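With one protein chain removed, the remaining protein chains of the complex are shown where they sit.
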Amino acid sequence: MTQLRRNVKLDQLICWWSIPIFYQFFGLIFGYLTKIMGPPIPGPNLTLEGITAFTLGNARHMQIGIVLLAISLGFASMGTGVIVVQMRRMSGPGPVLAYCYLACGAAAALPGCLFCGLLFAVSVFRPDRDPQIIAVLYEMGFVGFIGCLGCFATQYLVFALAIFLDRRAIFPKWLGYMTLWNLVTELIAAPVWIFRSGPYAWNGLISFYLGVLIFVVWIVCLITWLKKAIKNQPLEEFDPACTGTLLV
Amino acid sequence: MTTATTLPARHLPGDPSIWVFVLGDMVIFGCYFAAYLFDRGHDHELFLQSQQHLSQGVGAINTLILLTSSLFVALSTQAARAADLRAASGLLTLGGACGAGFVLLKSYEWYSKLSAGLTISSNAFFMHYYMMTSVHFFHVLLGLVILVILRRELQGSAPPRMQLLETGATYWHMVDFLWIIIFALVYLMR
Partner (left out) sequence: MTSHVRNPLTGIWLFLAISTVISWWSGSQHGANSYQASTWVTAIVVLIALVKTRFVIRNYMEVRFAPLWLQLTCDAWLLCLFGLVADGF
């Protein structure tokens, strides 16, 4: 029985590990390979030659990156899953908001993550593609990638709300406030569809760099305090008859 | 929980986590201000000319509105500490009414600028103007929701939680002082 109880959190821990591993992958894919986020990211003001040079010049790396992205993107669901499990433990509307979080994550994953990669993959598929088409795919990719940060805004809002209304303090209140910073920066990224230069363009200091900085700080805190939440989860919440089954 | 109208020394108002948010928001807005000032430094003439299209009077009235709302909210907090819940609730309502006034006046201001053809993509000045005032506007809206929550807390049957009242008030005052800076940097300075 004690043996069973010791492994009762194993599923959550495995899922938790997927988060830092996934984000390493994410960083490799978006930063080094596809250069979609590799600083400095190319901007909306690039000439046709510049866009073609960026895209085709990076073709091999992009192709490898897209293959890895397509395979690994699904693992983001594991992280979402364990966060949902912890959110379900919260008092108040926690369980309801947990499912909202899940739905938002599912809706946001395609535009927010895979879409840009897909478009670049298509643009490098033929090296002799018309530069005008490459340019359209380039803009669709970037504007879509950064502009769709708003899709995540609701996810962060429900997460913050759940934390504030949770009397069981599964996550600390300050993490809820940090999530609100994230939310604000996601909203700031919404007008990237309008600007072709400056701090609010898709490669702008505010829309991109500040947004990424805050996101990185937030995800590190989330990963750390999620582990603590799992660790501190009392064993009484698990069904003793079945390993890992939650009673909440 | 203290019922005195003055505070003991070294008291962090509200839930300590709200200060994580306030300080973070101050840094984030600091970045917006820095971006604005940077672009302004590069094209002073454009910013100077564009600024003339803004109504300083409207900006000043909005500043006075928010300052007054802050006064009401601060007085409300003091009244709540003194257990005068009726006064606290009434003052909070007045503060909220001022906040609603800000929302209306700001909406009118944007409407008149947009009608004059000055949009977010008109030039760099207007990009900053609309972006900063929009983010601030979103904060005001959230603040109004918070004031409603605080008012419900005061009117509930249980004794109100001072920490919650202080937390909400802290947020509202932050919204006020951020606007003070925006007014000075965007409407007035040249």
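The first chain written gets the first letter, and so on, giving A and B; residue counts start at 1 in each chain.
The definition used in the following text is that a residue touches a chain if its C-beta (ideal position, glycine included) is under 8 Å from a C-beta of that chain, and two chains touch if they have at least 3 such contacts.
For clarity, every value in this text was computed on a predicted model and none was experimentally measured.
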TODO: For the chain that's been dropped from view, list the shown partners it touches.
DONE: B
Task: Hidden-chain contact residue, picked from the options B:23, B:83, B:116 or B:141 - done: B:23
TODO: Go through chain B and note every residue touching the omitted chain.
DONE: 7-13, 19, 23, 26-27, 30, 33-34, 37-38, 40-41, 44, 48-49, 51-52, 56-57, 59-60, 63-64, 67-68, 70-71, 73-75, 78, 166, 169-170, 173-174, 176-177, 180-181, 183-185, 187-190
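Just so it is clear, only the chains that are shown with their structure count from here on.
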Task: Gap in Å, rounded to a whole number, between the CA centres of chain B and chain A - done: 31
Task: Contacting residues of chain A [partner chain B, same complex] - done: 172-174, 176-178, 180-181, 184-185, 187-188, 191, 194-195, 198-200, 205-206, 210, 214
Task: For the chain B and chain A complex, residues of the former touching the latter - done: 15-18, 20-21, 24-25, 28, 31-32, 35, 38-39, 120-121, 124, 127, 131, 135, 138
